[in-house]
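Have a look at the structure below, then the notes.
As you look at this complex, bear in mind that one protein chain is not there, while each of the others sits in place.
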Amino acid sequence: MSDTQANEGGDRKVKRFMFVNRKAPYGTIYALEALEVVLIGAAFDQDVSLVFADDGVYQLKKGQQTKGIGQKNFSPTYRALEDYDIEKLYVERESLQARGLSPDDLLVPVRVLGSAELSVLMDEQDVLLSF
Amino acid sequence: MKFGILVNEGPYQHQASDSAYQFAVAALAKGHQIYRVFFYNDGVNNANKLTEPPQDDRNITRQWSTLAAEHRLDMVVCVAAGLRRGIKAEILAPGFNISGLGQLIQAGIEADRLVVFGD
Partner (left out) sequence: MAVLHTTNKSPLQTRDLESCLRLTRPGSGILLMEDAVYGALRSTEASARLAQAAKDRRIYVLGPDLAARGFTPEEVIDEVEVVDYGGFVDLVAEHHHVQAWV
């Protein structure tokens, strides 16, 4: 595709992959299995970013204690993302505000963007994976 | 054009797999290529050959198998999501193959468009 970013020093394809997370964790498996795709995707040297919007922002809430529901707490994995060179984490401001949350409530540093700004960023992607 | 298709829901409970199938049929009819159909989340259940719906209902698994045979489709079931749900090689319907999530990323890279069907 003409608008796919060229990779420096080679003709290997590098596409802009964006993972859009809009579902809360634990109630369904989507958040966990989306994270598993992200970790695998990191090995492909693509331009990867993650968006958290709607109830997806709850995936990043600090202080998750899952012992009582018998599920594994996978939230520490979000903190490990930077070890995989995944550093572009975006959270929609409107979604945070609607839930009474601030960036201080989140377990990783993120970039908070308003919906207008975020929609521009989403349009600039090549591959949108939503779970 | 080369399409990648991601199916994230199982058969019957949700329309996602039906929609993905109808999309694939229409795309092929228009002369497009399907680079790969990847089954993830509960979508891995689409590959279960033990599926046996009532006689007057469509057999979603068989539909996919038939389409794959007719058009040499590459249909990949995620190994991790499959193991989690008991979808293993011994119950795989014809045309389905088990492989890793890398095949999904590869489809994103190689296909011109990736279309997601989910809940």
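We call the chains A and B, going by the order they appear; numbering starts again at 1 in every chain.
As a convention for this text, a residue touches a chain if its C-beta (ideal position, glycine included) is under 8 Å from a C-beta of that chain, and two chains touch if they have at least 3 such contacts.
Bear in mind the structure is a predicted one, so any value in this text is a computation, not a measurement.
Colleague: Using the definition of touch stated at the top, determine which of A:39, A:107 or A:122 touches the missing chain.
Modeller: Of all options in A:39, A:107 or A:122, contact with the hidden chain holds for A:122.
Colleague: Of B:26, B:69 or B:89, which sits in contact with the chain we cannot see?
Modeller: Only one of B:26, B:69 or B:89 touches the chain omitted from view, namely B:26.
Colleague: Specify the residue from the set B:3, B:35 or B:64 that touches the hidden chain.
Modeller: Counting the whole complex, the residue in contact with the absent chain is B:3.
Colleague: Since one chain has been left out of the picture, which residues of chain B touch it in the full complex?
Modeller: Listed in rising order, the touching residues are 1, 3, 8, 15-16, 19, 22-23, 25-27, 29-30, 32, 112-119.
Colleague: Which residues does chain A use to touch the chain missing from this display?
Modeller: For chain A, the residues touching the absent chain are 3, 20, 22, 53-54, 92, 94, 115, 118-120, 122-123, 125-128, 130-131.
Keep this in mind: only the chains that are shown with their structure count from here on.
Colleague: What whole-Å value do you get for the distance between chain A and chain B if each is reduced to the mean of its CA atoms?
Modeller: Comparing mean C-alpha positions, chain B is 25 Å from chain A.
Colleague: Any idea which chain B residues touch chain A in the complex?
Modeller: Residues of chain B touching chain A: 6, 8, 40-41, 80-81, 100-102, 104-106, 108-110, 112, 114, 116, 118.
Colleague: What does chain A use to touch chain B in their complex?
Modeller: 1, 13, 15, 17, 29-30, 33, 36-37, 40-41, 43-44, 46, 126-131
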